[in-house]
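Only a single protein chain was left out; the remaining protein chains are all shown in position.
The block that comes next holds subunit A.
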Amino acid sequence: MSVFSDVPQASPVAVFKLTADFREDSHPLKVNLGVGAYRTDDSQPWVLPVVKKVERLIVEDSSLNHEYLPILGLPEFRSAASKVALGDDSPAIAENRVGGVQTLGGTGALRIGADFLWRWYNGTNKTATPVYVSAPTWENHNGVFTDAGFKDIRPYRYWDAAKRGLDLTGLLDDLENAPERSIFVLHACAHNPTGTDPSQDEWKKIAEVMKRRKLFVFFDSAYQGFASGSLERDAWAIRFFVSDGFELFVAQSFSKNFGLYNERVGNLTVVAHDSKSLACTLSQMEKIVRTCWSNPPSQGARIVSKTLNSPELFAEWKGNVKTMADRVLLMRDQLKTKLQALGTPGTWEHITQQIGMFSFTGLNPKQVEYMIKQKHVYLMASGRINMCGLTTKNIDYVAQSIHEAVTKVQ
């Protein structure tokens, strides 16, 4: 008799099922708009030229130490990563109250942060503290905080389907009514899946309520540089909150902006009130990491570290990132133009107003089903598309398919 006899099958994760279905489809014009990774205009993954260069440098460096990394990770990576988020001239860094933990990608950063908060945040109330995630949000947010032990995970209003934009009133209302000291997961830029970010003024309003209600700020930053093409612009919200005096966490991922998806390069930036609190926090995080993966993998961190710490390579990297961001912006522009030219009913301004890899098209589930089954264009049931799946070769077909879906299916 097996001890695993009664294990139920877990349901598959939607986005991976979509990709699996896409792979099995033999239709010549099929398009995958579900994938969460960058693709070139030839629909290929892209190794950033600066990454290729740095990889070679690393492989040829015979002086390199092959030891385990420290538990908290490669020191030069951690400091460079935090600097990229907070800015070179960040006063918080100058005041020695910023630290980083190298993690297995953005997921790892979220998990270590969540594990820490579950153990140490909010006094005796810690495990019952509500965690708020946007409606909608990246589906793994729920999983990470649940598995870290939080039982009370709630949505905060975010996407307004009717106006196809941010539901600021609803958001501010939920902030106002959240129990004090609740944890809020905020997307630093390029909100996944809607692509809709608060404006600078809107962020200021959000910060005002959060400060007053003593809410904990946990930024998820997976697209810095990738969204607008500018590192500074994409980090504006984070830097504003820091300058506004908040303590906060930032879960950073370098998967997209370095194209290092399978090397798992992440950093949990901790901004504390003072250097002593920072030191204590990092020491507890070290204990948490020790029972999770113990020592993080070095390859990806070395690539990022070398790049960020060399002015030449850093400039080259920014150029590569801009290349990716520009292609996405071009596709957004072209898709909107084509839909308008086709006279597709509805407004399509949101396609170019939204930012980052993803766009919430506004297609309903029936229309999405039509797209997949009849047109072999794969997208999420929510109507989310990955702009990187669009190329100059398939954009006409996709625009045409959307047009048909909207006009034929209600």
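The rule is short, and it goes like this: contacts are C-beta pairs under 8 Å (C-beta built on N, C-alpha and C of every residue); 3 or more make two chains touch, one makes a residue touch a chain; residues count from 1.
Everything below uses one rule, namely that contacts and distances are computed from a predicted model.
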{"item": "Name under which UniProt lists the unshown chain, selected from \"aspartate transaminase\", \"Aldehyde dehydrogenase (NAD(P)(+)) ald5\", \"4'-phosphopantetheine phosphatase\" or \"Centromere protein M\"", "value": "\"aspartate transaminase\""}
{"item": "Among A:S2, A:S26, A:T124 or A:Q410, residue touching the chain not depicted", "value": "A:S2"}
{"item": "Selected from A:N125, A:S294 or A:Q374 as touching the chain missing from the view", "value": "A:S294"}
{"item": "Residue of A:F22, A:W46, A:F116 or A:W317 in touch with the missing chain, whole complex considered", "value": "A:W46"}
{"item": "Sites on subunit A contacted by the missing partner chain, in the whole complex", "value": "1-13, 16, 36-37, 44-47, 51, 55-56, 59-60, 65-69, 104-108, 111, 115, 140, 143-144, 146-148, 255, 259-264, 287-288, 290-300"}
